[in-house]
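A short write-up of the structure that comes next.
Here the complex is missing a single protein chain, while all its other protein chains stay put.
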Amino acid sequence: MKISARNTLKGTIKAIEVGAVNTEVVLEVAPGVEITAVITKASTERLGLSVGKEAYAVVKASDVMVAIE
Amino acid sequence: MKISARNTLKGTIKAIEVGAVNTEVVLEVAPGVEITAVITKASTERLGLSVGKEAYAVVKASDVMVAIE
Amino acid sequence: MKISARNTLKGTIKAIEVGAVNTEVVLEVAPGVEITAVITKASTERLGLSVGKEAYAVVKASDVMVAIE
Amino acid sequence: MKISARNTLKGTIKAIEVGAVNTEVVLEVAPGVEITAVITKASTERLGLSVGKEAYAVVKASDVMVAIE
Amino acid sequence: MKISARNTLKGTIKAIEVGAVNTEVVLEVAPGVEITAVITKASTERLGLSVGKEAYAVVKASDVMVAIE
Partner (left out) sequence: MKISARNTLKGTIKAIEVGAVNTEVVLEVAPGVEITAVITKASTERLGLSVGKEAYAVVKASDVMVAIE
């Protein structure tokens, strides 16, 4: 499946924190660069996500903000 | 200002595409790793964004999805 | 690619409206049931979307609201 | 109330999963076509949602992605 | 229609900027407190929005971030 979301960053799952409905998944997409996702617990199970596995962080461009110092 | 958004990735602006209401901003956050944002043209001007400048891509964790191959 | 987004609705592209940065894509996912997406023009071109083609509307569960009358 | 969100799909609530802060609500919007929402538990209670009730899945067009196989 | 979105702020439309696909709508929800929305041009027309009219800014709680100084 090819998706319109402009941002697909390959990484490794570093941590998973499971709640009642949602799960927090931390991916390292480059050395020292981490992205945190909150997805449903059901999706975490369906995709078989676990620490150490390769996965992608996917983000729609309209959900990205830009900041400067 | 410190923000609750979990993801703040430092990068360099590679490209800016301006529309009537929105602007597309491409940041390189690691060698070969790019993130594209669509923000309003007004914000692009207010922040003074231009190609070559340092900036951050900011994403709320609930807007990040996870995919596997 | 398998994605964590809980909602993947198969449909047919009914209309595409192109702007400077964004494109509006209308899919029919069931008889008389349409879903409209606004995605970047670049994604529309990359995926080769055109009226009449089969495609999926993909929505993260945290972006869905519920309403009652 | 009329809302700018382009997508309002009528359906029947098939399942509700309650967490501490969030609730997962599954609606069937056409035979065999389901949409899952994650909303706050407070909203679930305020709207009086329960399995079997009619409800609408509401999604802003900028939160819909498009995918192809 | 009652919607699960937790945030419904009543205001007056102060400005509308129209693009090819999207429109930017500025509402004043309290004296000196403005909220800007980017919605599709089609929704702007369907709702008959114009400067000076009363309207509501509607935001899902999962789309709100918190910041401190």
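Letters are used for the chains, namely A, B, C, D and E, taken in the order the chains are written, and counting of residues starts over at 1 for each.
Definition applied: a contact is a pair of C-beta atoms (placed from the backbone, for glycine too) under 8 Å apart; a residue touches a chain by one contact, two chains touch by 3 or more.
As the structure is a computational prediction, the values presented were derived from the model and not from experiment.
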Partners of the unshown chain among those that are drawn: A, B, D, E
Listed residues B:L9, B:I35 or B:A61, member touching the removed chain: B:A61
Footprint left on subunit B by the chain that the document does not show: 1-6, 37-40, 42-44, 46-47, 56, 58, 60-62
Touching residues (missing chain, whole complex) on subunit E: 5-9, 24-25, 27, 29-31, 33-39, 43-44, 47-49, 53-69
Chain not shown, touching residues in subunit A: 17-24, 36, 38, 62-63, 65-69
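What we mean here is this: only the chains that are shown with their structure count from here on.
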Where subunit D and subunit E overlap in contact partners, by chain label: C
Recurring contact interface, reference C-E, options D-E, A-C or B-E [over half identical by residue number]: B-E
Residue-number overlap at the subunit C/subunit D interface, same or different (half cut): same
Between subunit D and subunit B, distance of the C-alpha-averaged centres to the nearest whole Å: 29
Where subunit A touches two or more other chains, by residue: 1-6, 37-40, 42-44, 47, 56, 58, 60-62
